[in-house]
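This report concerns only the one structure given below.
A protein chain is absent from this complex, but the other protein chains hold their places.
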Amino acid sequence: MSDILLSRTGSIATVTLSNPGKLNALDIAMWQKLATCFDALSADLSLRCVIVCGENGQFAAGADIEEFGTVRSTLEQGIRYHTVAIGAALAAINNCVHPVIAAIEGVCIGGGLEIACACDLRIASPAARFGIPINRLGFALAPGEMPALLQLVGRAAALEILLEGRVFDAAEAVQKGLLTRVAEDVPAAAQQSALRVAQGAPMAARLNKQLINRLSPVSQPLTAAEHDAAFAPLGSDDYREGVAAFLAKRTPVFTGK
Amino acid sequence: MSDILLSRTGSIATVTLSNPGKLNALDIAMWQKLATCFDALSADLSLRCVIVCGENGQFAAGADIEEFGTVRSTLEQGIRYHTVAIGAALAAINNCVHPVIAAIEGVCIGGGLEIACACDLRIASPAARFGIPINRLGFALAPGEMPALLQLVGRAAALEILLEGRVFDAAEAVQKGLLTRVAEDVPAAAQQSALRVAQGAPMAARLNKQLINRLSPVSQPLTAAEHDAAFAPLGSDDYREGVAAFLAKRTPVFTGK
Partner (left out) sequence: MSDILLSRTGSIATVTLSNPGKLNALDIAMWQKLATCFDALSADLSLRCVIVCGENGQFAAGADIEEFGTVRSTLEQGIRYHTVAIGAALAAINNCVHPVIAAIEGVCIGGGLEIACACDLRIASPAARFGIPINRLGFALAPGEMPALLQLVGRAAALEILLEGRVFDAAEAVQKGLLTRVAEDVPAAAQQSALRVAQGAPMAARLNKQLINRLSPVSQPLTAAEHDAAFAPLGSDDYREGVAAFLAKRTPVFTGK
């Protein structure tokens, strides 16, 4: 049965997309559980990093098209499907206060690629396969899902991906700006990246992610409160520890305070 | 004599820049005919893709500088030349409802590169040559033409291209984000890409292009009408055909309805 699985080791949580026999294609229940799962992870400040992966050596083949006849066949259903199910899940990943790493093996297509794009870092196997071939299904990328793709790969690559509808490999995905890096052993590389993220000060990580979300794609002026909040780490134990460790040429130990 | 040539095979139209002996440099008449030509192509919904190329193994050397003494030598003339001639042509390509592919051999310089940038995909020969060396002519890129370059290659590459005024090859153009891909046989590769575009649902192609134009470089909120229009394909025959073909593991046949 389809599910979103959750596990945790130390300060690193792992979210696993699971839909056996369907390359982890996401049905409505999975989209909804993905949202609630990330909302819960975001509220847990003992975490320092989240990894998203798929079961059985596949990331996700996209949305579960077998459902489309019943859940996405009218204008009203379509808007609800993309707003309530997909949109809420992607927003929950993007707004999760912790850094989120996509660990990508196998297919990373359509909605699967959109999940990867909503993450902060994307590490993929050379054999992973990418694309949004929805022109073969007869529809366009939903307007609420377009900005994330545009922000990541830019106008030219977004046009190529959507107009040609090709499926392409990890080397081409790197060239298009879709990937942080390619690694032979994706679970190990994702773990290594997560540990590296977790070794930084948690407040700095959350603030960097929050400011980048706030200031991209367009840098609207910050309010005075937001500006002050951006400098709040100067009052933290971790800042004093970080500077002291740097000057003593030792590794800092951060507590998140 | 200089001209813009138009031909058609099936649902794919080809626009050819032609100015023999001048590497297809565009004079005012060509800029104007380019605009009217694309306006007409855009209105023909039996088309699925447009290819732009140049005659005799060259794309275009830019604007016809021999004309500058008579048509572009005062502030008033300059503004008219860039607004009415160049601006209207580039806008007509960008706003053409069909996907447009630039097939680039030989020189792709100045105004020629701007035409390529206004297209949706750019396929070039390894031996093609690119640049905007107008600092050697003593003027800057017109403000109306700057955003398209910035959107395609970003601030850093735009500064490099305009401040150094170098002419560079296809490998460097790829690295700067100017090209979709490099191909030894450009006409064949452009044809292959056009056929691939034409195999998708036409409504999806037009909608993807329209939404990307609408949402980049800045994602202004859509109106309710625009939002509904983005989901209109859900009511189309092609959507039902696309989903049915996917589930039956066969190739869909789209009619544009």
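Just so it is clear, A and B label the chains in written order, and each chain counts residues from 1 on its own.
Please note the rule applied: a residue touches a chain if its C-beta (ideal position, glycine included) is under 8 Å from a C-beta of that chain, and two chains touch if they have at least 3 such contacts.
Note that this is a predicted model, so its numbers are computed, not measured.
For the chain missing from the display, the contacting residue among B:L5, B:A40, B:A127 or B:M146 is B:M146, taking the whole complex into account.
In the complete complex, the residue from B:T36, B:N56, B:S73 or B:T255 that touches the missing chain is B:S73.
Only one residue from A:S2, A:N19, A:S42 or A:S236 touches the chain missing from this view: A:S236.
Although one chain is not drawn, its touching partners on chain A can still be listed: residues 99, 120-122, 151-152, 154, 177, 180, 193, 196-197, 199-201, 203-205, 207-209, 211-212, 214-219, 222, 226-228, 230-236, 238-243, 245-247, 252, 254. In the full complex, chain B makes contact with the omitted chain through residues 65-66, 68-69, 72-75, 77-79, 82, 134-143, 146-147, 150, 154-156, 158-160, 162-166, 217-218.
Definition applied: only the chains that are shown with their structure count from here on.
Per-chain CA centroids place chain A at a distance of 32 Å from chain B.
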